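Below you'll find the structure I mean.
Removed: one protein chain of the complex. Kept in place: all other protein chains.
Chains: A, B and C, in written order; residue numbering restarts at 1 for each.
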Amino acid sequence: MTDLTLAVALPLLAAFVRPLFNAGALRWLGQLIGPVVLALVTVILFAHWSTFSEPFAIALGGFAPPLGIAFYVDRMALLFALAVPLVTLLLWPGDDGADGARRQSLTLLLAASLTGLALSGDLFNLYVFYELAAVASYGLVAGNGSSAGYVAAFRYLMISALGSVVGLLGIGLVYFKTGTLNLAELATLGNELADPQGLAAFAMLAIGFGVKAEMFPVNGWVPEVYGAASRRVAALLAGLASKLAVLVIVRILLLMFPSDEARQLLLVLGILGVVSGELAAYQARDMARMLGWSSIGQLGIVFIAFSLPGEAGLVAGVAAALHHLVVKSALFVLAGPWGGAIDRLRGAATVSALGAGLFVLFALSLLGLPPLPGFWSKFLVIGGLADAGTALHYLGMAAVLTGTVIEGAYLLRVITTLYAPPAGSPAPPRQRGSDLLTAGLFGIALLAAAVMIDPLWQTLDALAVSGVDTAAYQQTVLAAQEAHP
Amino acid sequence: MTGSLDFLLLLSVVGVPLAALLAPSVVGRWLLVLLYVVQLVELALLGSGDGARSAVSFSLLGHSVGWQLDALGWFFAMITVAAAGFSAAYAAGEWGTLNARAGLSLRWLYVGLQVNVFAMLVLLAAGDMVALFIGWELTSWAGLLLMLLAGGEAIAAARRYIVYAIAGGMMVLGGLLMTLAAAGSLQFDAVAAAIPTVGTSALWAITLLFVLGFSVKMATMPFHLWQAPAYAFSPAPASAFLGAISARMGLFAIALVAIKLIGIVQLDRLYLYFDALNLRNLLAWVAVFTAILPTFVAMKQNDARLLLGWHGVGQGGYMLLGLVMADSLGSAGGLLHVFNHATYQAILLMAVFAVIHRTGTADLNRLGGLVARMPLSFLAMLIGIIGLAGLPPMNGFVSKWMIYRALILEGQPLLFVATVISTLGTVLSVYKLLHNTFLGQLRLEHETVKEAPWSMTIPMLVLCVVVFVTGVAPGLVLEYVAAAQQALGLAPVAFILGGIDSPAGTLDMIWVTAILLAGFGIGAVLFYLMGGRSRRVHQLDNYAGGHFLTADVRYQYSDNFYAGLMHRIRPWYRGSFAWAEEALVSTFGAIATAARGFFEQANPAHWVLVGTTLITTWVMWHALV
Amino acid sequence: MTTQIGLVFFIAAIGLCVIGIGGIVLSRNLFRMVLALAIAEAGANLLLVLAGYRWDAVAPILSAGQMPAPMVDPVPQAMVLTAIVIGVGVQALALTLVVRVKQRYGTLDMQLARERMNAEIDATADVTPPRSQERPRGERPLPAPAGGAHD
Partner (left out) sequence: MRNIATLLFLGGLAFLLIVITGSLDFGAPPMRIGTQIQAATAGDVGTANIVTAVVLGYRGLDTLGELSILFAAATAGGLVLGSAAARARPDGGFILRAGADLMFPLLLIAGLYIVIHGHLTPGGGFQGGVILAAAFFLPLLARPGTTPGHRWLMWIEGLSGATFIVIGLLALYRGDAFLTPLFDHGTLGELVSGGSLPLLYLAVGLKVGAELAGLLMRLAQDDEVTS
């Protein structure tokens, strides 16, 4: 069995050497290196996933966990880690000219850091990976070459960096109180963090990591970045990066701050996210920003789901996150040629029937048409809310349900425009073959999930059972000492 | 040989690709009609008893999801498949060919029709609440498929529909999951067993969410605005199908959930105002207003399709009213009305679309005098409006009689008077429809209009026969209605072939018809005995006050119909609901603009500061309290 | 006494942070925003390094394998080292962006840059921007004041 640290190390290595093979005789090697490494990482992770039996920990550098950095590998970490190279591979940027190498290099860095976010079990290490992901995504956003991209990237950078400062204060606070950074050891110190200072630390960490997760008050960057960046980058950020950031917040919540107040905070922020995102999306008149706002709303649902206590919340959250990962990535890919004004899409279905069909499929899943996975994720979320049954939870339920109605209104506007008779000139934009292929693969994944919904749910359930088991986390990580004397 | 539910469902799934394959050719379309016949036969073989259980069942997320067709579902399913068959036949011949030439996608039309049938079967045969919701959502979206086909104004109507439909669906989902939280299971038995133990506030929430959600599809007030345009502007067969049965899925679901699972007793328990007004009374009043207001809105319409669409909304009120009476007579009347309404509504829409097919318009101010040009269509519409108005000897009379009777017996004089007012409106407005289309002055441009082709008239006429026969011998249908009542847990109605024979009242339509026909016979005999004088003149050969009238002079009283009555009731047409809807949408738009303003910050970091401060304040406040 | 001195340090760290945040939020100049960011990061780093401070302790360097006296916590120092370098990277990238924005839009004003960015996004998306409610369309009805100094 190969070591899981390779999933982080290899993409980093590839990213470092990628610019060296940008010209000359070895150009082909440069072209190949990214996809090959990502495929390799996918295989490694999949091998782990398929033979997975027990959660285990890896002590990096051979230093016993509370001292050194540890990776903690359970099903949840593996699932999200597996999603990273897979989705990155699907959204791999093409090489166009000199900047292609840099863009691929940044994409590899993003993939490595996101995998790290999934696996790492150390608070500060999470911060480092998070920052790496952030810097790589600034570069990717600005890499579009448009002036708007530079301003959007700068504004994104400002929000994100400010969030990081707040997050760093949170880390400082935690370290001040506990003197350790290892999540497992922090989990054993439950009551040391169960005071207002701890709650404040959680709030700060949530704000810090929430920027990428498009959490409510710190998501001002979303519409402009998705409007200005290339659609594949938007797909990576909205689909993949946001989920890993959410995962980090969830890990922190579960291990360090398992209090009702912390959950309540996430719930309220989630509700506000759903409401503000969906409402703003309703007013959008171009597809890219509409999808951006819609993804704020969807991530609000994810936050609401994760705020539910126990396994039920984890299952619902992971289901909602995975569903949004597939659907929103695919929708952004389709928004490549179709990202502009919605009015300009009149009759686009006549020139790209497959694209329009895929759009309808994803939209219907997003709205929760029953046999599609979107329905089941919504089912789990709302079921959990109904079960929890406080006034705030009912409010969340109302927000999710109302949000879906709003979503229906604006998505149907797009669909009816797509299928309307063409306006004449200018001709409706046509989908590119490569985008259709990518979106088609996502579509196949979605349909496969719809067919295999029950095994999938059982997997998620098993995942959640071990996910909420913080005692196992502590034991596994702190026992890793013996494994590497 | 008995049928199997799985085979039926399989047949209807296979029908979808078949429809895509066969729809473009005339022969193919007739084969598709045959497919509906096969489905109908299969359904008939299943029989109206309980026990047609599907072998297919899933365990999804810990809920077992299966399908079982009970007598109630079977009753609705028969109507559904038959309505689809008639609609398919209507479009199979010339209508389809000509409209395909004009740019309509027959492929999508037939696929849509078949998808609708499949979705409704999934809904009607639901064996538990998850299956019910799956069927419910599929039905909602399948309806959209048919509504979008015509383009133009249909698109706007369809968008409005889907917002209503999603809102309804989400309410149902909320109710469903609150039921799950309260009952711990979504199996019908378990839910029915757990409902009596649920607390009042939770029961209120569950019941309201379900009933409101389902009644969106029923288009009961205040959710009635979407239906008429959405159904009216669909292509002819789609309109006939949707108008005949689609909205009744809401009634089916209300019957299933509110009456079978939650139970009338529980509805009575939910008091709105101390112990004066309970939920059941409220539903009855909503139903009655749904019967009245849309009927009078229909009277004002100048588009024949919209007029019928609004009637469809109104008639739904009767059904719900009968159903919530929940006695044997009333609920039987409500269910029977589903069947009756489906038959004559299909006839009426088909007749209107036949007129559109020949003249190109449904504008009641641009038609008239077509009776001699399209006599068969006229006959069909005549029979249809007699049914819709609830006059003997057509079937509409029977069901309405049962509902009236139940209202009187249940001691609801106010509701009774209200329904009579509604019926008055119905009679007036359907006369407007018939008169403005077929009677009066023929327009010059319609002088050469011919009767609709046989492929369109035959389905209408067959349905006319059905309307008449089931009007004379309602017992044929009441047998299945009684079974459906039993499936709902209500007392079944005591019926005979000619009607009702129970202590609650007696009606024998065979006698009624005989007397009516005898009356007509005597009239005819008198007429012919007196010499039977009549003279055939050309339809444009008219004179008034001793002057011949040239054909280009309009002297027909068609625009501003019922001016006298309208003058009296005009102040009541305030469009309050449309106004409220508009106000809601624009309020919503304003809030949405505000939400968008949240993202329009000059300084990107502004909200980070505000958010951090507010959250930290919350934390500290939390620590202090 | 000790807590009061601690409070001074905390006020310093948090003051730096809040000054930085305020600088970012209040200033319209892109370059100043980068500088403010550096200040804010310095504050956070200061707090972090305070987390490892011990009274009467020495730097964590071993001499000849001995621990001569209590040493301060080395971990926050390593963390701060990392955080500083991260900050440098982010600030450098921010500066390159500022240079580019200045080149393309000819301004360092956040408000103007944002307006131009939105106009560009709208233009590429082929969307007409929503009309502002505040600004009247067309010419001002009154002539501008002669001096133009007060407005």
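Methods note: a contact is a pair of C-beta atoms (placed from the backbone, for glycine too) under 8 Å apart; a residue touches a chain by one contact, two chains touch by 3 or more.
All values reported here derive from a predicted model rather than from experimental measurement.
Looking at the complex as a whole, the chain kept out of the display touches A, B, C.
The chain that is not drawn here is touched, among residues A:42, A:88 or A:113, by A:113. Where chain C meets the omitted chain, the residues involved are 2-3, 5-7, 9-11, 13-15, 17-18, 21-22, 25-26, 47, 50-55, 59-65, 67, 71, 73-75, 77-79, 81-82, 84-86, 88-90, 92-93, 95-97, 99-100, 102-103.
In the full complex, the hidden chain is touched by chain A at residues 3, 5-6, 8-9, 12-13, 15-17, 19-20, 58-63, 66-69, 98-99, 102-103, 105-106, 109, 112-113, 116, 120, 124-125, 128-129, 131-132, 135-136, 138-140, 142-143, 150, 169, 173, 175-182, 185, 196-197, 200, 484.
For chain B, the list of residues touching the undisplayed chain reads 606, 609-610, 612-613, 616-617, 620.
Keep in mind that, in the parts below, only the chains that are shown with their structure count from here on.
Taken chain by chain, the contacts link every pair, so each chain touches all the others.
With centres taken as mean Cα positions, chain C sits 26 Å from chain A.
Taking each chain's centre as the average of its CA atoms, chain A and chain B sit 45 Å apart.
Looking at chain C, residues 21, 24, 110, 114 sit in touch with two or more other chains.
Listed for chain B are residues 605-606, 608-609, each touching two or more other chains.
Interface residues of chain B facing chain C in the complex, by the touch rule stated above, are 602-603, 605-606, 608-609.
Within the complex formed with chain B, the residues of chain A that make contact are 155-156, 158-159, 162-163, 166, 195-196, 199-200, 203-204, 207, 211, 216-223, 261, 265, 275-276, 279-280, 282-284, 293, 364, 367-371, 375-376, 378-380, 382-383, 385-387, 389, 397-398, 401-402, 404-405, 408-409, 412-413, 416, 419-421, 453-454, 457. Listed in rising order, the residues of chain B touching chain A in the complex are 58-62, 133-134, 137-138, 141, 148, 151, 155, 158-159, 162-163, 166-167, 170-171, 173-174, 177-178, 180-181, 588-589, 591-596, 598-599, 601, 604-612, 614-616, 618-620, 622-623.
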